[in-house]
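Missing here: one protein chain of the complex. Every other protein chain is in place.
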Amino acid sequence: MVRTFRPQNLTEALEIRKNKKAIPFAGGTDLMVGHKRWAGTIPRFVSPVLFIGHLDELKEIIIEGKELHIGSACNLSSILECEYTPLVLKQSISNMASPAIRNVATMGGNICNTSPAGDTLPALYALDAELIVANANRERNIPIDEFITGPGQNTLEDDEILKEIIIPIEQFDVSYHRKVGTRKATALSKLSFIGLARIDDRKIIDIRIAFGAVAPTVVRSEANEDFIIGNNMEELSWLIPEIIEMYSPQICPIDDQRSTAQYRKAVSLRLLEHFLREELK
Amino acid sequence: MSETIGKSIPRVDVLDKCGGSAKYVDDMKFDNMLYAKTLRSTRPRAKILSLEIPALPDGYYIIDRNDVPGRNRVRILIYDQPFFAEDVVNYIGEPILLVVGADKAKILDIISQIEVHYEDLEPILSIEDAESGDKEPIFGEDNRFVDYEYSKGDPDKAFAASATIIENEYRTGYQEQLYLEPHGVIGVFRDGKVTVYGCMQCPFYARNAVIEGLGWDEERVQIIQTTTGGAFGGKEEYPSLICGQAAFAAVKTGHPVKLIFERTEDIEVTTKRHPSIVKHRTAFDAAGNILAMDVDIKFDGGAYAGLSDVVLQRGMFCAVGAYDIPNLRIGGRAFATNTVPCGAFRGFGAPQAFFAVEMQMQNIADKLGIDPIDFKLRYALKKGDTTSTGGILRDEIKIPEIMRTIDDMSNFRDKFQKYENESGNIRHGIGFSLFFHGCGFTGNGENIISGKITLRKSSDGAVEILISNTEMGQGALTALRKIVAKTLNIPIEDVIYENPDTDRVPDSGPTVASRTTVIVGGLLEIAAAELKERWHESGEIEISKVYKHPDYITWDQKSLHGDAYPTYSWGANVVEVEIDTITCEITLKKVWAVFDVGMAIDEKMLRGQIEGGIAQGLGYGNIEVMNSNDGKIQQNSITDYMIPTASDLPEIESQLIDNPYPYGPFGAKCAGELTLVGAGIALASAVQNALGSQIYKIPVRPEDLLEEFENGN
Partner (left out) sequence: MEISFTLDGKEILLDTNPLRRILDVLRDDFGLTGIKEGCGEGECGACAVLLDGNIVNSCIVPIGYIQDCEIVTIEGFRETDRFRIIAEAFAEAGAVQCGFCTPGMIIATEALLRKNSRPTRDEIRQHLSGNLCRCTGMNMIIEAVEIASQKGGGLW
């Protein structure tokens, strides 16, 4: 029988994590489905389980200067209800799963599960989210795109717990989110697209573009974005085909039971074109 | 009388269901009950060379082919499917054995230790594969469970004389019933008698199967239906298999044995709607009049024969749709493949056949440049016409009124024109379908079943309905009591109707084929009328009635000629869609439906059947995607097999056209399945209208639409 731990506070949790190599369990919605066995039997966990969903230190949402700090064990509903949560993140969350799941599942869990189709990830990439990861001795900050290294792969050490997600508070003139799922609600993502932009005097001064579920990790390219920045609307319209060509090789989805690689790639690029042509106006 | 019966009353089972006190099979517990889990084939086709079973702890059992005292064949139409696999397995998921015991974790442990040694055989994985004859057949000489043909008029002559022939091939996919309550049974063995409880549609089917499996006298086998959480055909034949397995387990262990399916298991291994390939050839004269139709229907029956014979027949009898076609040839074949056996699902062959004929008619109307309503009206059946099998349509057919009504409700004609000429990213489309459903069992079925009902009045004035038909959500518990109460003019509270127990009720036939109200309810109305005459007699009164078709119904099963059904219900659906051409996602804007089901026994319950059936039809048309690769179902969880949620379903506006049927209770005909048949078709047709591209298969996936775009269509 697998051991379970319910620490009183984060310090205790980090000690247990270090000594027992226990798996952090916040909302546990992915974990419970992933380890599910037959009704009436206990889900088959192989490592000890460390409950962290109750720790107040991991459930705060606060503003510090120009940053929004979201505790890793905040459930998705609470993040959705917070007025400071950026619009694209709210939109991403409200298109996730169902109300019942959102009342339990956490953004920390969505990040650490690191599915290529993770619904919060494209927005977090686009918003330049940074993570605070702690172990018993210290905390470290790491940008989300360095934390995630591949499908289901991240740099969380086996003595660490994801503590916080930091999102810079910025105003965008354009905020566009599109999820293409297998149906309109409670659907896994076939692909998703995030587009954010700041425009000054018809010139693009900042742009963020991210694609989800179409590559091993979220697709975002600062080099491509730098290419777009500085252009005005007129110039941009001439560059669109080239921009699409720049993104195309980075978008490499797979065929699976939900959709085809051809569809996912074609629609990703169509959404990109639509965003650049229509949404930036 | 008939004007007032339709007025809705609260369903009799609402409060128990709302409060969670209604007991479904998994809510039941027996003392010393054991649990069972099935070990299943992981190969689509293989010989079982040997089984290595670990030493079993006390109180744990294996139930397999050796524990079938009678005949190890499930009686459905023929005896091909075993309760437990013997020397070969024919589909992924075929049951090999049960592990039974008190602790579920231990059962899982034992199962994980069982080793099955297979010798793989070359599987047949598609209709094309089965037809080709390249591989060792699974069934008979040629992998055909059944092969039928019938014709009318002189199709060869008509085709020879034609000016044009339009030929198209249409395909439909699997559909999973996805009743919210998975399959489940509990077998109990006590005092030499077996009782099996379970969710099901046909207690006597199960009873007969268990009797033969045990090889016992029929008094020793009892089946009791439990409150059933949805069925839609998926619990028509499958329970016969698992009732048998639970019975054998109860007998061997001496304990009650509970077998409840997990959702993924249920999706993977229980019966599905038959995938189909339907080829239409339509012959025209120079003026554009239809001279003849030649329709070739192929169903993928999966690994065992099951009900494929009857599903195919029903499909064949709908093959030319609601149209009077003077010359026709209809061929049909159900093939054996090494995939999950297919069976009954609301519509039962009609959705596949109507998809093909309705899309063919739409395609023809498009080619001829004629408004589809006008075009279809031209050929629509009328009273006095003969059906495709040469039966006589004796009752009023209100197709013109149905079409007019639905056009008024939806503004179909105007929108259809308008939407053909749209541009921009968002395209709108509107489509419509016209269809019917034959009421009751196909062909001779009703006369073969000879369903018997009994009404029993006790001395305290309560009247009990004794039938084998089951409530599965459609409202039978309420509707049939209403019919009896209304006829007798007594309060509905005085009419008793419990979940059937085969020890107590006669076999009034299965709860299928949309027959419960029209056939069984019809008998109940007659019996109640007779009881009314005798009401003042003292003591207990019992009246039984047996169904027989009216004498004027003639049917020859050999030639498939005559009245395939005693009567028909009719319907039209219009579906309006919005398509985002960037993603090719389809949004359903609204659905309109007009139905002639004779008369409504209860308007709200009928509306429930309409909206529920339409929702399933819409799912069939777009998001319910299910493929099989190498014999394995790819969308085998509720996460991956998508049924519509509240956010996917549009508003549905429906209207009924009254058209009382003289032989139905209070004029009612059939409704349960009709309501599913047309929705997916109208959806596909709407997509066609929106995008201008032809749709030849459902479900219509954005992936396929996008491919059309990318290929420049």
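List of remarks:
Order of writing sets the chain letters: A and B. Residues in each chain are counted from 1.
Keep this in mind: contacts are C-beta pairs under 8 Å (C-beta built on N, C-alpha and C of every residue); 3 or more make two chains touch, one makes a residue touch a chain.
For clarity, every value in this text was computed on a predicted model and none was experimentally measured.
Within the complete assembly, B:G608 is the residue of B:P137, B:G608, B:P660 or B:G692 that touches the hidden chain. Of A:I101, A:M233 or A:M246, it is A:I101 that touches the chain left out of the display.
Listed residues B:I406, B:L434, B:M472 or B:V700: the one in touch with the omitted chain is B:M472.
In the full complex, chain B makes contact with the omitted chain through residues 8, 10-11, 13-24, 26-27, 177-182, 227-232, 262-263, 472-475, 604-605, 607-608, 610-616, 637-639, 643-647, 649, 651-652. Those residues of chain A that touch the chain absent from the view are 1-2, 4, 6, 25, 27-29, 32-33, 36, 39-40, 42-43, 45, 49, 51, 53-54, 77, 97-101, 103-104, 184-186.
The criterion applied here is as follows: only the chains that are shown with their structure count from here on.
Listing the residues of chain B that touch chain A in their complex gives 35, 37, 104-105, 107-108, 260, 262, 425, 582-585, 587, 623, 627, 634-635, 639-640, 642, 644-648, 702-703, 706-707, 710.
Per the touch definition, chain A reaches chain B in the complex via residues 37-42, 178, 180, 182-188, 257-260, 262-263, 266-267, 270-271, 274.
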